[in-house]
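Beneath this line is the structure, given in structure tokens, with notes to follow.
For this depiction, one protein chain was excluded, whereas all remaining protein chains were kept in their positions.
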Amino acid sequence: MNNPPDIAQDPAEHEEYAHGVQQHVSRYLMVGGLLLFFTLLTVALSYVDFGGFFSWLFHIHISQEGSRKLNIAVAIAVAAFKASLVALIFMHLAAEKRLIYRVLIFTGLFVLVLFWLTYLAWYDPITR
Amino acid sequence: MDASTSHPPSPGFGETGETHGPHHHEAGHDHEHHELGFWRKYIFSTDHKVIGIQYGICGMIFLFMGFSLMMIMRWQLAYPGQALPLIGKWLPYIFGANSMPDGKMTPEFYNSLGAMHGTIMIFLGVVPVAFAAFGNFVVPLQIGAPDMTFPKVNAASFWAFAVGGAIMLTSFFVPGGAAKGGWTSYTPLSDIADKGPGFHTVLNGQSLWLIGFIFLITSSLLGAVNFITTIIQLRAKGLTWMRLPFFVWSQFVTAFLLLLAFPPLEAAIIMQLMDRTAATSFFLPAGMIVNGAPLHVSGGGSPLLWQHLFWFLGHPEVYVLILPAFGIVGEILANNSRKPLWGYKSLVFSVLVIGFLSFVVWAHHMWLTGMGSTVSAFFQTTTLLISIPSVIILSAFFISLWGGSIRFNVPMLFVTAFLPMFGIGGLTGIPLAFNSADLYLHDTYYVIAHFHYIVAPGTIFGLFAGVYYWFPKATGRMMSEFWGKVHFWPSLICMNVIFLPMFLQGMLGMHRRWYDGGQGWTLAGEHIWGLSGFQWNTPISWAAWIMGLAQIPFIINFFWSIKHGKKVNDNPWEATTLEWTAPSPPPHGNFVTTPVAYRGPYEYSLPGREKDFTMQNEPVDPSERSRRMAEPALAH
Amino acid sequence: MNSLALINEFLGQPPNASEHGYQIDHILEFAHWFMAALFVGWSAFFIFVLIRFHKSRHPKADHYGVRSGISTHLEFSCVLIEAVLLIGFAIPLWAKRVNEFPTGQEAVLVHVVGQQFNWTFHMPGPDGQFGKRNIDLVTNSNPLGIDPNDPSGKDDLVVLGELHVPVNKPVIIELSSKDVIHNFDIPHMRIAADAIPGSLIPMWFKPIKTGTYEVVCGQLCGLGHYGMKGTLVVDSPADYQAWLKERAELAGTQSAPPATQRPPGEPPVGPTPGTVPPPGAPKNANPGAKISPSPSGQ
Partner (left out) sequence: MEIPYTISTRPDTGLWNAKIGIWLFLASEVMLFGGLFSAYVFLRLDAQPGEWPHGLLNVPIGTFNTAILIVSSVTVVLAWAALKMRRYNAYWWYMLATILCGIIFLFVKLYLEWPPKFSHYGVFIKPEAREKYEPYLGNHRREEKGLEPRIEITGHLENHEALTDSNIKEYEIALDPVNADPDNPSHDRPHFIPLPATEKVAKIDKQDVERIDSFGPWHSAYFASYFTITGLHGAHVLAGVLVFLYMWLPVSKKVYQRNPEHLANRVEVSGLFWHFVDLIWIFVFPLFYLL
């Protein structure tokens, strides 16, 4: 959420703005509750054995007790959801300026490159 | 309309541009003169110009140190095992008894020198000068800003650099000497080096290298954040993205490279530091036998992980070394051919593409690490793709000259040398990009020659050009043309005598990081062009030392001209960009009148004008507008 | 192809001695010709422009300069040539190197282990089976820790520093390292690969000329890196058999010269004696005599 250019100066406008902020507060509390809930959920889910039918995707050995490879996907999905709540609501990314999005898109892309290619390089050694 | 340049060089001048246009004149803008003491003004300053100059001087000193280390090394390469005359006796007093007993270099010391030459040149020399110094001094002026967006962060960035540099230098003097693993610090060598009896756990070469690096990375990050924000937020009115000088664009992309590529290396450095101090094994596999005894570590680490993270920075880093030089070259080229840069848009586009692609080519430094065909095909393709924008940039520079009215002052001489020198360096990157060809060339002197052609007669010449070019802005005085030429010609010749033969040595199969210069190797005994591979070391070394002498005119010229150079007006090169509308040297806050840009950056030799340059802050008059339809509409 | 080969010779590349090597040389040649063309073309243009448009000859610059799109064509042809080199040569060649290892009995299989600062070669002996290795068993006389209780290891050959292979037979080398990363590079064979601790990297080549070749360690591996030399001897089949026999007789008694033994944890004190000439040793009087492929060696 950004300041209007002259917010500091104009009290009347500020009044209006502050009112908008007030409305956000309940949303913040709700998101906080959701995050706590999902934390408990992810702990609970880790007790469930989702099995390994994801093995076709990870046709590699991921060190994991048993074959609960799907659990990895589930846990990461929950974490990603929580993270996006934090980013979108707390960090106001839901309504941010284009410029910030651009920076973040590139960053996201390069992080993916870092992950994907590191994986790829691991994945394709010369073998005989 | 000529007011911007023709007024006399008196200290009170600076009404620059004020006669133009309807924009308001902010009188008394910066007139609360509270005098700052010497320390606040010159040492702990937050003024971008002072910080730029601090960076510049420190960086140049580091460049010189890096070069001095190399001059010592070149003795060993040309005359292996012989005592270094004159200074050899004294070096042990500086570098410790084990560096050069009796003036004869030890292999450890050779490796230290090599690693520190690379590190100092790149991270303490070129990055500070090309990115931080020129970026700090020139960018805010070129975009018409009063300072950086975060002046205190800017100062913090410089001091982090200073601390990092100090730590790197200190590492020469701890027991065991400075880091020995090459500037690439490949693990496991660097994990296990400088350890054991006789070494301090933290105060040893390799660990200090890592710690120093953390400071340098911090410095670069702070700088990068500052530059990007400044360029986005503080552009003068009317200075749209497509009116930015090319130099600003190149700094902008460079800043992004530093911002996003350095942190993975920082992660790797933290991990290596953990390996060295907390006995982790991020980079150590199980079952290693070092010096005949098994290494007791948990294992489970991967030596290649380091290489991936290192080169994830390493490749963008090499573009960090060249992009600012591209920017400087672009400015000076346009100015001295009195012509706009040809294909400005494609230049900007190319720089952006380089920036983007440089993140996906890193594994071309790792062709021989057991890479399968899929991954190598991917990286070969991206590596070749990234050479295309370089070709475009160089072509655009060459074509820019066509139809110009070329004048050869000292900055332009360095720029004319830059172009073919970078060309040679860049072209010789192409065989390296094919991994089957690199199979033969990897880690030979061919690689050394490839990148030195880019960074030494390339980037370093670009930096020299920039120093000569912007010196009058920083001081109000010119550096001597004559001594500039005395600096230029020997430097150009020596550079080529140094690095051309290295291609031959590389093709012969001589490898880099050879302490004996190839003396013990039969393949280095093969003759080529009249000398054996090993014997070629001698002319190379002599050229390097003469090159060292050739820098003396520069250093003297530089310091002498600060006080005694010829006084000049604000725009001695008759250039068009906004920095030349500020007084020389610019006061705190830079501009007397907040500048407004009305046109593109390189309006040289506009048809129908008497003057062959039109500054960015000269308003467009109606007759001109009808003449030049292509000009984009004025922004706000 | 002879005219092409000129440029490599001109640049000092030593003659190739392996079957696939000429392909690698071809890429180098093509690339260098391409580079030379670009360099000469642009240089000519450059020099012309610098003279033609010197201020004295051309006092008033033309604001627009070149208006044709010629550079686009030029850039496009660069792309094309690079694409041809890449797709036509480089990628297939590498694929062949790393995917099509020779199989069956005709190939010679050697394990090469790097260590600071020498190479150890491990050959399976007549039974074609490598003995088990165990790092706990590594000693001076058993540098690879071959398990004495393993029958397949009894006839193994462990050779330090010098590898013999027969000519015209593919050689497969499996590379690893005991300590740090080395690079097993045989310039004359146009083959090289990293030796990385904890992994096994295979590479192969087929020598086609007998002779003695230098093996370089191509990766900085510590203070003795410069002297980490190996020797590859390509023998005629008869010589090779004789060598095998001779080594087999020595096997077990004297399989490897002692490695330098240092107390654990102490920093290395120097390269293995004998592998590194003392600094300042007289320069090779008649270089090329000993190592480069023997001219008659076919």
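A few notes on this one:
Labels A, B and C are assigned to the chains in the order they are written; within every chain, residues are numbered from 1.
In the analysis below, a residue touches a chain if its C-beta (ideal position, glycine included) is under 8 Å from a C-beta of that chain, and two chains touch if they have at least 3 such contacts.
Just so we're clear, the structure is a prediction, and the values are computed from it rather than from any experiment.
Within the full complex, the chain left out of the display is in contact with A, B. For the chain left out of this panel, the touching residue among B:Pro101, B:Pro263, B:Pro490 or B:Pro619 is B:Pro263. Within the full complex, the residue among B:Gln82, B:Thr170 or B:Thr229 touching the omitted chain is B:Thr229.
For the chain missing from the display, the contacting residue among B:Ile57, B:Leu169 or B:Leu305 is B:Leu305, taking the whole complex into account.
Of the residues in chain A, those that touch the hidden partner chain are 2-8, 14, 17-18, 21-22, 24-25, 28-29, 31-32, 35-36, 39-40, 42-43, 46-47, 49, 60-67, 71-72, 75-76, 78-79, 82-83, 86-87, 90-91, 97, 99-100, 103-104, 106-108, 110-111, 114-115, 118-119, 122. Listed for chain B, the residues touching the missing chain in the whole complex are 29-30, 146-151, 153, 221, 224-226, 228-229, 232-234, 259-268, 270-271, 274, 278-282, 296-298, 300-302, 305, 308-309, 312, 588-589, 636.
The criterion applied here is as follows: only the chains that are shown with their structure count from here on.
Taking each chain's centre as the mean of its C-alpha atoms, chain A lies 37 Å from chain B.
Averaging C-alpha coordinates per chain places the centre of chain A 47 Å away from that of chain C.
Counting only residues that touch two or more partner chains, chain C has 98, 199, 201.
Contacts with at least two other chains are made by residues 125-127 of chain A. Chain C contributes residues 8, 11-14, 23-24, 27-28, 31-32, 34-35, 38-39, 42-43, 45-46, 49-50, 53-55, 58-66, 71, 74-75, 78-79, 82-83, 85-86, 89-91, 93-95, 97-99, 115-116, 135-136, 138, 140, 178-181, 183, 185, 187-188, 190-194, 196-199, 201, 214, 216-227, 229, 259-268, 270-271, 276-281, 283-284, 287-288, 290-292 to its touches with chain B in the complex.
Interface residues of chain A facing chain C in the complex, by the touch rule stated above, are 125-128. Residues of chain C touching chain A in their complex: 98, 101, 172, 174, 199, 201-203.
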